[in-house]
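Have a look at the structure below before the remarks.
A single protein chain has been omitted from the complex, and every remaining protein chain is retained in its original position.
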Amino acid sequence: MTTKVNCKIDNISVSVEQGTTILEAAKKINIKVPTLCYHEDLCVAGNCRVCIVEQVGTDRLLPSCATPVAEGMEIITNSLRVRNARKRIIELLISEHNADCTKCFKNTKCELQSLASEYIFNDEGFINLVPYKNYKEVHLSPSISKDDSKCIRCQRCVRTCSELQDISALTVAYKGANMKISTFFEKPMYEVVCTNCGQCVNRCPTGALVERSYIDQVWDAIYDSKKHVVVQTAPAVRIALGESFGLPPGAIVTGQMVAALKRLGFDSVLDTDFSADLTIMEEGAELLNRLRMSLKENDTTVRFPMATSCSPGWVKFMEHAYPEYLDNLSSAKSPQQMFGALAKTYYARKRNIDPKNIVSVSVMPCTAKKYEANRPEMHASGYKDVDYVVTTRELAMMIKQAGIDFLALPEDDYDSLMGESSGAGVIFGATGGVMEAALRTVYELVTGREVPFEHLNILPVRGMESVKEASIVINNPLPEWDFLDGVELKTCVAHGLSNAKMIMEKVKRGEVNYHFIEVMACPGGCIGGGGQPIPTNYVIRKKRTDAIYSEDEGKPIRKSHENPEIKMVYDDFLKEPLGHKSHKLLHTHYTPRNRY
Amino acid sequence: MATKHLMRLDLIFKNERDTADILKKVMTKSNNDIINELISSGLKGRGGAGFPTGLKWKLTADEVSDEKYIICNADEGEPGTFKDREILVRVPDKVWTGMAACAKIIGAKEGFIYLRGEYDFLKKELLKSIDEFHLLLDELNFPFRINIFSGSGAYICGEESALFESMQGDRGEPRNKPPFPTQKGYRNKPTVINNVETLAHTYSIFKYGVDIFRDLGVQDSRGSKVFSVSGDTPIPGIYELEFGMTLQRFVEDFGDGDAKAVQVGGASGFCVPRKKFEKTIIGYQGKLTGTSLPTGGSMMIFNSSRSMYNVLHNYLEFFVEESCGQCTPCRVGTQQLLLGIEKVKRGELPSGYLDKLLDLAETMRITAKCGLGQSVANSFSSIVENFKEEMIY
Partner (left out) sequence: MSDVKQIVHNLTNQYGKSVESLLPILQNIMEINHVITEEAMIEVARELDISAAEVFGTATFYSFLNTSKPYGKYIIRVCKTITCMMHGKNQIIEEIELMLKIKPGETTHDRLFTLLETNCLGQCHQGPAMLINDTPYTQLTPSKVRDIINSYLVLEVSNY
């Protein structure tokens, strides 16, 4: 039972559940109170003080994000006292901020900038503190750029890293005037436990944390006539890119995106969904192989649960936090890297292009993919398999730079060879998607029958719940798989690294006996990735997820092993899953890493 | 408000060696009786905020929880304050007795003293005294234990919620309120957190009864108060005085004959210039009205040889370092105030900039997250407004 409390905000009566904050109550009646440190995905900090409001009869102002409504409260959100104080606070933030806006990656997309634009600030502001601050150089990793001079200490990143991801690579360090957001001993981002997931980037209100941009390098490649530039697009890009052009979350813009990429000048526009299907073939085969070795050959060294390895944030998390479990990770590369390895081998041969002239670009909803592409082991083709990774946001910037009217573009189709995909490849973009895709294929390979779910929709692994468990009993398998008869295949799906940690702790304590787990580092899976359009919240992620599944439903082919281009790549090049060539090009190994 | 003459008292520091008797007396009383005694005594928190002690205990007692705590705040970091140290050295038993009484009422099994790192040298003696006190508790079959938690050099940890964070292994950053400590304090359990002196006063009330305490002081400021007197005074030290004295009387007794200002309540308190000595009364009532000043007991006297610019500069340097840094008004505001007065003094900014700084101080007062940021304005505004020329020339 919930108790209601009544209050008046700007003279409008509102009745809310007990515990509702003033900010939430105001939102309910469409009164906008500006915020900076507040974020719907995170716990309330109440430290920027921008959202202060006045309670009638009270001397001090109240932070609306952190103050619950009390019965009979009368709140004014925009009194003169509030306006003046809020203006002072924004002025203070600006005085500490390197307001070099025209040179900032977040120019026109900065929350501090847009807040400042609502007030008129002139030269009579406070003393510029930036010259006194001794800000260190920008900290670069292959994925993320951290610029302390633009930080407003709202701690959204710190809360993201601890609450959503349970990593705490970022922390608050020192105090008073020296207080700052820091890594362990202020080490560069690439040296610490940061998984490059980019969730902090998604939530940073300013340009303090942004992705490391490779836009210029991609333009250079495009304009280099000697280069053949191929681009792959991840499943979750097509259902989010539209947001950067004013479309609502969940708008599917696959055709326009492909058309835009062609106009940008890429020589071939291909699909990561193709290699997602390939991942299923290899990872599925690996799972069955592990089951065979364990159940039929009684090999006790085989590790279960086997874990997916397509999320590079999750992989790096495992390398740091659970190095003793690296053999549990599937050795299959992620779709991006499978694509990259094939682009400079299979694709090059088929198209008769010297691989050294191929530049392989990927568009990802992800910042960790930038790091993944830069791993030293990702040179299976003899070259850097994926040369540059740009985020969904960077692609939107490139489209704008090229003057393309995105919304007016006619839809276009992917090029062939590595552009065809099944619905199973598409759903890689949402939490549970890899599991569902794998089950669709594995079950059918083993039994010769489709998975026993209506329309192939394996609902138990779908949805935004933090951890989902599902199991399928295998009955009457094909003779080759008779050792699986009656086996209950147990699976688990988690998204967000805090949930991943929870699962791994259970695995460690021996409390669970899953065969296969899927983990995506980001909330909601890739649709909520660190490279996706900002803002993000639960509702946005849900709409993107719905779009992914509707894209799947619309596909004529829904199972990875039925993708004709997949059949072709095995027939013409790879021969068989887990075969010699697959092993060389499509599988990888992992590196134990430090604990800080 | 009636003005009382300054009177030196001897309630707190009288070493009475009857802890066992008083403790026994308290343990046989009903919880309601004790709370009523405290409430009618008019005892208010001696850390400076002045929350009624009896009410605090009652609110915590009323909370339903399997775990509750009583914490003695000995993070005495306010510049100019040293009375808690003296109490812990001379009459620690009284503090322990207060804690045990509180534990009985609220239902706590464990209590802590948060002892500032600067007072680590007291620890050995305190532990000895606590051990002896535990024996008394055992004799009475009262299951309660007191532990010491050491601070590590952070003024802000004197703020109660920052203190809990510190005890929990975190940075000492104040929390949002509500919830208040009586609801969610240490380990998010209902917690009474009292200043050292407050707890010692409860002993006097238990021993001498409500009336003796109530008869001291004025209106809403009952009882005696331990003052830390420092600065330009021939007789610096600790004095137990009655509430309700005027600053004029205080200066006559303690000043060096040339006092031009008294800082009441430490760096976070108010600076009173000579012309307002007669009108200023020390006590809780009329908080912030300018005629009556609350205080944690710090009285710093400045004579006419002192530069009030230097005094303010010293305070601001203190705040710039000791702010936890989490909220904008305090973190950035303190830096702006310090740089601002420096630039005005050097003539790099016009004297009119002081008005902008006064306005900033007011913004800090009404928007900062905790008492530290809110009270920077106290000293800043009272010094700048009363000694403007010294800020400029």
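Order of writing sets the labels: A and B. Residues in every chain begin at 1.
By our rule, a contact is a pair of C-beta atoms (placed from the backbone, for glycine too) under 8 Å apart; a residue touches a chain by one contact, two chains touch by 3 or more.
Not measured: the values here are computed from a predicted model.
A.B. asks: If I consider the whole complex, including the chain that's not displayed, which of B:229, B:264 or B:372 touches that chain?
C.D. replies: B:229
A.B. asks: Can you tell me which of B:16, B:33, B:62 or B:120 touches the chain that was removed from the display?
C.D. replies: Within the whole complex, the residue contacting the unshown chain is B:120.
A.B. asks: Per the definition of touch given earlier, which of A:183, A:392, A:457 or A:560 contacts the omitted chain?
C.D. replies: The single option touching the absent chain is A:183.
A.B. asks: Decide which residue listed in B:57, B:96, B:133 or B:155 touches the omitted chain of the complex.
C.D. replies: Counting the whole complex, the residue in contact with the absent chain is B:155.
A.B. asks: Could you list which residues of subunit A touch the chain missing from the display?
C.D. replies: Touch set of subunit A with respect to the missing chain: 162, 167-175, 182-185, 192-193, 594-596.
A.B. asks: Where does subunit B touch the missing chain, residue by residue?
C.D. replies: 76-82, 85, 116-121, 149-155, 166-172, 228-232, 236-238, 263, 267, 298, 300, 302, 306, 310-311, 314-315, 318, 321-322, 324
Following the convention adopted for this analysis, only the chains that are shown with their structure count from here on.
A.B. asks: Rounded to the nearest whole Å, what is the centre-to-centre distance of subunit A and subunit B, using the mean of the C-alpha atoms as each centre?
C.D. replies: Using C-alpha averages as centres, the distance is 49 Å.
A.B. asks: Spell out the part of subunit B that touches subunit A in their complex, as residue ranges.
C.D. replies: So the residues of subunit B in touch with subunit A come to 154, 156, 171, 173, 176, 178, 319-329, 331-336, 339-340, 343, 356, 359-360, 363, 365-369, 374.
A.B. asks: Can you tell me which positions in subunit A touch subunit B when the two form their complex?
C.D. replies: Against subunit B, the touching part of subunit A is residues 44-50, 52, 59-61, 63, 66-68, 81, 84-85, 88-89, 92-93, 95-96, 124, 126-127, 129, 132, 152-153, 155, 172, 174-179.
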